[in-house]
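To keep things clear, I will list the structure first and then write my remarks on it.
A single protein chain has been removed from this complex, and every other one stays in its place.
Order as written gives the chain letters A, B and C; numbering starts at 1 within each chain.
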Amino acid sequence: MTVTTPSRGVADTVSNAIATPEKEQPYGALGLKEDEYLAIREILGRRPTSGELAMYSVMWSEHCSYKSSKNYLRQFGQKVSPSMKKNLMVGMGENAGVVDVGEGWAVTFKIESHNHPSFIEPFQGAATGVGGIVRDIISMGARPVAVMDALRFGAIDHPDTARVVHGVVAGISHYGNCLGLPNIGGETYFDSVYQANPLVNALAVGVLRHEDLHLANARGVGNKVVLFGARTGADGIGGASILASDTFDEGGPTKRPAVQVGDPFAEKVLIECCLELFQQKLVEGIQDLGAAGISCATSELASNGDGGMFIELEKVLLRDPSMTAEEILMSESQERMMAIVTPDKLEGFLKVVEKWDVETSVLGEVTDTGRLIINWNGEEIVNVLPRTVAVDGPVYDRPVAYPTWIDALQADTAAVLERPTDGAELKAQTLSLLASPNLADKSWITNQYDRYVMGNTALSFPDDGGMVRIDEESGLGFAVATDANGRYCQLDPAQGARLALAEAFRNVAVTGATPVAVSDCLNFGSPENPEVMWQFAQTVEALSDACLELDIPVTGGNVSFYNQTGDVPIHPTPVIAVLGVMDDVAKRIPSGWQDEGNNIYLLGT
Amino acid sequence: MPTIVVEVMPKAVLLDPQGKAVTGALHRLGNTTISEVRIGKRFELTVEGPVDETLLAEVRAYADDMFSNSVIEDVVSITVLDPSTGSATEAA
Amino acid sequence: MPTIVVEVMPKAVLLDPQGKAVTGALHRLGNTTISEVRIGKRFELTVEGPVDETLLAEVRAYADDMFSNSVIEDVVSITVLDPSTGSATEAA
């Protein structure tokens, strides 16, 4: 038997992999450790094909596999009371959590990071961050109805800060406005720890009728696997694994082409198209394509389903016909979705996508083999147990170490600071506080965001929480707030996390809404740094305990590690989002004095 | 007065959403022969005085640094137009 | 495959705020010789098959009607680039 070396267009096949066990593979460059590579060989009983290696490498990256955080995140699922579960229609683990808000309505929301891409290309990085989180919301069967953004930038007077700030804000503005989603709030802080590692956390909220709930699973032998939306291109290849799992310092620019370019128009059309598909009950399962693209969508859909999946990869519509099979598997092209459709509904499905001018290709079908098999021009290039790619990735119990510097930091209290001694000094101090970037007016940001679109915004800038009407008849609505204070968390991660939760909870409560669910975006340094891991452990433990105490479930979120410049990690920054339910938005309570003659009360301790 | 023309295009491997939208419009209008449209920018710089090597070096730097974003765009040409002679000279 | 390049500029008599902003930026960076920057668009149309007079007429119509808005912009050139011969032919 002659063995061909894989090259452009000719992929490394399974039989090729069996015949050439000794072939050296670039697992290191793809971000896999040696023992991880050996584990893949063990799972497969042979060396992986290059396509399989591509899939495992992106799916086993920190970003997709949560390998350093999984052991901790379990607590969110364990520390729950029956009342916390009562209104939860979908909990952690799906694309986004779903909460029953009454009257047959449900709300889904989630916050996610796009930090590293936003440093490399601020505009596109932040824009595609919004795009990604919105697709998570659509894939639950919901109409996205609002976005928020929690931002951290470097020192305001650093020469690079303007590039990042203006790029990020313009990117969020461009994508969110163009989707027609009101921006109902967020946060903006400047601190030099975020200099080469800004944080861009985007939150989206969606609403749906109970019966419209959709999940990401591929069930039913013979059902079709359909890819629709934008064409697959060579942008963002390896973006998830390389951008989100490794620090970049000097090596930055060489990885630049790994950015993705967003097309909010394509996403807007995709939203309307999906909603029409849902309304006509034309899809069984659905998954958005984000980090790890087709690798992620196929393996997750298959492992959440009850059988296997077979697809023919050459049927993927390409923007660049010279792309290799591996590149297609890894591409992070935006604005794509994958659906499972029963054969009898395929015609109806194709009619709807055609109406919206959305390109579509039927890639294959659900099988009963239990395996995910991918062919490329008639040859098998992937044959794996889907769970081994999507679910049973490596799990690490990383070493933790108490950061001894924290004692000195805590001892250095504000008590030692000099106090103003006269009125003039007090005035000067007050003025400099008011002028400090973190307290100053943020309207130069919020004025770039559309807060009116959809006509349901009951609260937004400058209120502490945003509020949106769901039902025009009854006035039912929801409120959301996000909060985090990295400086508190640096001093004491556990207390900082509790404070962030408490503040978001209060910000929702003061609008008049009842807090019902939490989503969190945990932004930390490298998990390979034991002190960072200690901060992370403290945070998750405290947060899960505090949620139990407040009787409010965590329904989903995101972990972003490797946020650091050189060896210096960012302050631990767990951004906490709290969702509340408001039975009638007409009764909302805005911040700020409303009417002359009102009494003023100070509550609490 | 001479004019320096700098042309910038989105990188070929990256998505050009604008171009995609226009391609779609042409196809809806019935065109079948134009397979792709990509849209970039054309900068016309009016220069006071002569165009010398110092200025061209400066313009090349602006082109790379300000007129284009090297992460997502390429400078495809820099040309000097001299209206008095009607000549066009490639300068990059 | 041949490429047709269409170039569009804002009308000279009208304000070009984008160009004005870039001019200002150049001056703040210390440049004194570039008196004005104007920013237009460059369309690259990839054509399947030969470029004939019919297609060029069609492209001229698109250029006037869609690629530019005659109220505020001018089509400044239409050029056919043939990669096989390396030639560039003015077509408008």
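One rule holds in what follows: a contact is a pair of C-beta atoms (placed from the backbone, for glycine too) under 8 Å apart; a residue touches a chain by one contact, two chains touch by 3 or more.
Heads up, the rule we're going with is that contacts and distances are computed from a predicted model.
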item	value
Chain not present in the shown complex, as UniProt names it (candidates "Sugar ABC transporter permease", "Branched-chain amino acid transport system ATP-binding protein", "Monovalent cation/H+ antiporter subunit A" or "Phosphoribosylformylglycinamidine synthase subunit PurQ")	"Phosphoribosylformylglycinamidine synthase subunit PurQ"
In the full complex, displayed partners of the excluded chain	A, B, C
Per the touch definition above, residue among A:Val165, A:Ala458 or A:Leu499 touching the missing chain	A:Ala458
Selected residue (touches chain absent from view) among A:Thr430, A:Asn447 or A:Gln495	A:Asn447
Touch residues of chain A, complete complex, unshown partner	170, 173-174, 177-180, 263-266, 268-269, 355-357, 446-458, 469, 472, 585-586, 590, 592, 594
For chain C, residues in touch with the removed chain	10-11, 13-15, 17-18, 20-21, 66-67, 69, 71-72
For chain B, the residues touching the chain missing from this view	17-18, 21-22, 24-25, 28-29, 39
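Throughout what follows, only the chains that are shown with their structure count from here on.
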item	value
Separation of mean Cα positions, chain C and chain B [Å, integer]	8
Intercentroid distance (Cα basis), chain C paired with chain A, Å	40
Centre distance in Å when chain A and chain B are each reduced to the mean of their C-alpha atoms	36
Of chain B, residues touching chain A in the complex	10-11, 13-17, 20-21, 24, 69-72
Residues of chain B defined as touching chain C within the complex	1, 4, 7-9, 19, 22, 25-26, 29, 31, 33-49, 55, 58-59, 62, 66-67
Parts of chain A lying in touch with chain B, wherever the complex brings them together	120-121, 124, 230, 233-235, 256-257, 259-266, 319-320, 333-334, 357
